[in-house]
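Take a look at the following structure, please.
One chain of protein is taken out of this complex; the other chains stay put.
Labels run A, B and C following the written order; every chain starts at residue 1.
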Amino acid sequence: MDFSIFIGGQAGEGIKRGSMLIGKVFNRYGYHVFIMNDYGSIIRGGTDYSEIRVSTKEIHTSFNRFDYMFAFHMDVFEKYKDKAKENCFTLTLNDFPYDEVIKKADAEPFMKPSIVLGVLTFMLGIPQNFVEDVIEDDLGKNAPKNIELFRIGFEYAREKNFNNIHLIKGEKTPKPLLYGNDAIGLGAVRSGMKVYAAYPITPSSTLLEFLAKNADRLGIIALQLEDEIAAINLALGSAYAGVPSMVGTSGAGLDLMGETISLAGAVELPIVILDVQRVGPSTGAPTYTEQSDLNLALNIGHGEFPRIVLAPGDIEEAFELTAKAFQFALWYQTPVIVLSDKHISESARTTDIPFSNNYPLMIKTYDKDFDGPYHRYKITIDGISPFAPPGTPDVIVHVNSTEHTEEGYSSSLPETLVKMKEKRLLKMKTIEEDFKLMKFINVFNEGDVAVVSFGSPKGAILEAIEGFPIKFIQVVSLEPFPKEAVLEEIAHVKKIISVEQNSFGQFADLFERKIGRNIDKRVLKYDGRPFSPWELRSIFEEVLK
Amino acid sequence: MDFSIFIGGQAGEGIKRGSMLIGKVFNRYGYHVFIMNDYGSIIRGGTDYSEIRVSTKEIHTSFNRFDYMFAFHMDVFEKYKDKAKENCFTLTLNDFPYDEVIKKADAEPFMKPSIVLGVLTFMLGIPQNFVEDVIEDDLGKNAPKNIELFRIGFEYAREKNFNNIHLIKGEKTPKPLLYGNDAIGLGAVRSGMKVYAAYPITPSSTLLEFLAKNADRLGIIALQLEDEIAAINLALGSAYAGVPSMVGTSGAGLDLMGETISLAGAVELPIVILDVQRVGPSTGAPTYTEQSDLNLALNIGHGEFPRIVLAPGDIEEAFELTAKAFQFALWYQTPVIVLSDKHISESARTTDIPFSNNYPLMIKTYDKDFDGPYHRYKITIDGISPFAPPGTPDVIVHVNSTEHTEEGYSSSLPETLVKMKEKRLLKMKTIEEDFKLMKFINVFNEGDVAVVSFGSPKGAILEAIEGFPIKFIQVVSLEPFPKEAVLEEIAHVKKIISVEQNSFGQFADLFERKIGRNIDKRVLKYDGRPFSPWELRSIFEEVLK
Amino acid sequence: MNLATDRKIQWCPGCGNFGIYNALKSVLEKEIEEGSIKKENIVLVSGIGCYGYITNYYHLNSFHTIHGRVPPLLTGIKLANPSLIPIGFVGDGDAFAEGMSHTIHIARRNSNTKLILHNNSVYGLTTGQFTPTSPKGFKSRSTPYGNPENPINPITLMLVSQATFVARGFSGDIKHLQYIFEEMMKHKGFAFVEVLQPCVTFNNTYQYYKERVYKLEDTDYKPNDFNVALQKSLEWGEKIPTGIFFKNELPTYEDLVLKEKNLFYERNIPDLKDIVNEFV
Partner (left out) sequence: MNLATDRKIQWCPGCGNFGIYNALKSVLEKEIEEGSIKKENIVLVSGIGCYGYITNYYHLNSFHTIHGRVPPLLTGIKLANPSLIPIGFVGDGDAFAEGMSHTIHIARRNSNTKLILHNNSVYGLTTGQFTPTSPKGFKSRSTPYGNPENPINPITLMLVSQATFVARGFSGDIKHLQYIFEEMMKHKGFAFVEVLQPCVTFNNTYQYYKERVYKLEDTDYKPNDFNVALQKSLEWGEKIPTGIFFKNELPTYEDLVLKEKNLFYERNIPDLKDIVNEFV
């Protein structure tokens, strides 16, 4: 059992919120759920829709073909109706007077999805009271009105004698149905983040909202600043004072943070930078997905300094890698960039998240007896100097953006330049060696064709290779690149296919230059919409032939 | 005849200005001159020096060993005295009462170099009145006082019976003795630049000053804005209005321009961005030289768009490539980055500059009969759309940072995204093909060892390979990379040595990934001081063994 | 003359942007018809925000640019070709968060351009966060427990930044807005117009403003004294003044910088001989 529901309408018609409610019902009813939100960068008047995919087996992404289509406007239906599966059930404004019903019930347009839920509940034969409990639980003071609408939908479906089946309760125990951004936020908090600073930008803003809303119970602060530059500099100030800090943004905002990322690298302070990618260049298509900031993440910031770049492939990894990003940032005292994208951050999925895992933050602390007088940039065998925050008695912490002596005083003597550059090179070497042990790749399946990718295409790839003799190698750490681990995995592979969501093939280029072996086929997608499993599957089939 | 003069002192003692005066004397006396200024990022209290290298043959860089050393303070002498050649003549504060003389003559400290010029004139047997004429010419109202000091120096040398030779007048006809930044400015003006916008930052500020001073006679404006972001956006506004525009900065400022570079790429407007590199990361050592922004220049700006990156190797090329940068920016309607560095921009050299060359600016203009109604982003066979500035009757120019239709209206439909991305990919292809014909490399000498490099190391390499069976391939265009041309040149080469001024080997990495062949030896220098010819020469010698 | 394009306007029904759009549209249409300005010389520049889509809806030259950077673009356009008439649209987030610095600097330069602030005291397009003009305590998506910041007053700030034309309109009063836009078009120098713009979706201030705004033109206020204007600008509460606060003619940045040069028309390239000789 694996079906997809489409609800389309304009902004203001509760598409996003409603899809979450419907997702919740199926989650609690024992099914796996994946929700993808497709919306425009305008507040009203768009043709937004959500896909709620429901399945008995684990699902990894949206399907992009529909079994049920509900549309509150005809234009959104016209736009997507070719994505209907053969026997798709449809209920549009032409068939059902959504607006009138809302009006009559004295309800709000954003409650329309509850009508849909009623129809679905009837058609799938889910116990009515089960669903009403979920609504009750989820919508609080808005519940009664929504239940009213739900019943209208239910009754309507009964009257019209819509097809109905009896969907039995699934066996899966309900899991949290989380947006990627929520998972990122929870991961950050789990590993000790205390300060989150940002400037609103789609598709990262929901993280700011989630953290701001829950700041007190999470013991953190989540702040909106005047711009991205202020956000990252505020976060860096907190990091200097000894408190784990993070900023979140999207491409255009990342651009603006470049100077401070270089600063963080030079002054050797920990900072986690989240880039939720969207369609560029420039403003582009702000609410659609793309993976086109990879080159930027690898190279942003003038001059040379150590950096780490990690890319989660799904919501679960988003949690875990954000948590790890803090561990790395603190231990190596350098910027860590987490590359998410709209399809991860603004999609929701029933996810097994290791909430109880610990991600202890270790930092090389200063030990007076061992280290002698405190020198912020003390030369050590691994390039990492002991850290002490200001406020430590008998310690003076001089942090300095100009090239500096071990004490942190400004100096541009040639020998200082060489010494400090080599200190940072040594730190990079340490990071590289450590990362070799951690093998930052995930490998799925076996076969003599390998698919290589990073980030959000993971879900579609996993579904597309099912039953095929294809090995999938997901690269999780882009910098350092897990060269040895990848080489080992591709040793006996005959053909390599790369999959990524951009028009340059940035990942394929990176792969080729790090691995020294050519990609045989580059699969690129750059229409802003995530890969569909079946789309990829037919490409892979072609290659296997 | 090839000798180097060292004058050292503190800021405020006219080191830079004085070295220019001395350089002028030798230039007019028929010699080649190269001046390198080494100074700290503080206004006083530093230990600055200039090297004035003088030669009968063409010279390409500073030598970094001295035949004459003049020092107004002992600390600067102590710091550099190990760079004295064996029979170096020295005249320091210990030997000569510079300060007293200035005081007695009621002169200013910044006139001290005129004393030095007097001593040199005696020791080299240059006609006294010849030199006085140059001073007269160069210093205007300050000339009398400087001539007085010059004579004191001259008399002192005579009294002390300093070694003296008779340097005959050289045969070279005097050439302009230009700083790199002057050459860049002149190149820009020569090809039609009308607007220069900047925020002061070493080592690019002297360009702003040069252009501001000469704005009226050059028919341009040169403006200081509130920050780098304002500068590039102002320039982009002018570009949109149809006027060729440029910004200049250094690494930290380039970081800040990233978002607007992406914008320029997306909206397809011409803009030339000069990055005069200095020691990073972050503030680093602002007055010293490095080539560490290469990766940044190649990748700055989120998302994907066409760009061109050019790197002059000397002052002459700085003129020419800046001029060409405007041709490319306008023709391809996309950002062009010119990578200079402190050693090019703030050094002066007697240079043959093709001032009379024309660099006609061509832009695909709109032809109503042929093109139909004006569409800013009209799809064409080469990816380049006709350009029309606002103010054109019957034309509406919609420029749009969000993804757009051919008319320039916002759209995030999947088909719009694909169409416009492919338009820009096509433009990149056009640029690549065009650049293949232009072969952006310079090749010097022959041999089965090849040195590959870019930018300012050119001078030291040229001198270091003299008489060696070494071929030197200078890569001038970094993006597009002249792959075919390089491949042809290295076909029969046995060993490849890369030379660059940074700690990562960014150019070597680029070379390897573009060419697919490994560099055998990477020569990296990252102490902020330019390569010396003899230093490189001994490295090459080693390799040849 | 109809300056509307064929694009469907996608603001929420009732959005205050409609008032601004229509008021300016009719003023520009009239001026073009009367021949006082040439259609092809108008250049509209907008940043990113709900209001920013406005450039899609006028059949006029436009540059829909990035968030926060409208002012330097305006100046760049005016410097390049002084015949052009650059009119900028900015949101309150755009003007006073991301672009705060530019907004102040264009004012103190007295750049001969126009800037219209769509002040809805909220980030509309990013769905409802507080902005630098949101009241203290304002509950928004990013401040669910209330905005901790003290709001800025755009009129005061533009006055102390030395803008030479400073006015405030209300998008609920299109007639008055037209008057202000007409005066704005006449002004030589930097003209700043704040428009109080209800955002029906995230900050519906329609009623709030309607009850409070009054017109300076209905009083004996004279917009020619800086100190009086400064004091007046501080009035905000039970009564909210709209109209022209201050107006003054002073040399523009472009006059001072260009000194009669016309960079767009004078394309001759100097042969550099003279200047090069100085380097010998």
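Methods note: a residue touches a chain if its C-beta (ideal position, glycine included) is under 8 Å from a C-beta of that chain, and two chains touch if they have at least 3 such contacts.
Owing to the predicted nature of the structure, the values given are computational and were not obtained by experimental measurement.
When the full complex is examined, the chain removed from view is found to touch A, B, C.
Across the entire complex, the residue among B:Ile42, B:Ile168, B:Ile379 or B:Leu544 in touch with the chain not shown is B:Ile42. Among the residues A:Pro97, A:Pro127, A:Gly219 or A:Gly516, only A:Gly219 touches the chain that is left out of the figure. The residue touching the chain not shown here, chosen from C:Ser46, C:Thr65, C:Asn81 or C:Ser101, is C:Ser101. The chain not shown here is touched by just one of C:Leu3, C:Ile37 or C:Ile152, and that residue is C:Ile152. Interface note: of A:Arg151, A:Lys175 or A:Lys436, the residue touching the hidden chain in the full complex is A:Lys175.
Of the listed positions B:Ile7, B:Val101, B:Met123 or B:Leu208, the one in contact with the omitted chain in the full complex is B:Leu208. By the touch definition given at the top, chain A reaches the unshown chain through residues 24, 27-28, 174-178, 182, 186, 189-192, 194-195, 197, 214, 216-221, 223, 225-227, 229-231, 233-243, 245, 259-260, 263, 267, 353, 355-356, 389-402, 408-410.
Listed by residue number, the positions of chain B touching the unshown chain are 12, 41-46, 199-202, 205, 208-209, 212-213, 222, 224, 226-227, 252, 282-283. By the touch criterion stated above, the residues of chain C touching the omitted chain are 97, 99-101, 104-105, 108-110, 132, 148-153, 156-157, 160-162, 227, 230-231, 234, 253, 256-257.
Criterion: only the chains that are shown with their structure count from here on.
Chain A and chain B have Cα centroids separated by 43 Å. In chain A, the residues touching two or more other chains are 41, 252, 282-283. Taken residue by residue, chain C touches two or more other chains at 48, 53, 64, 66, whereas all remaining positions touch fewer.
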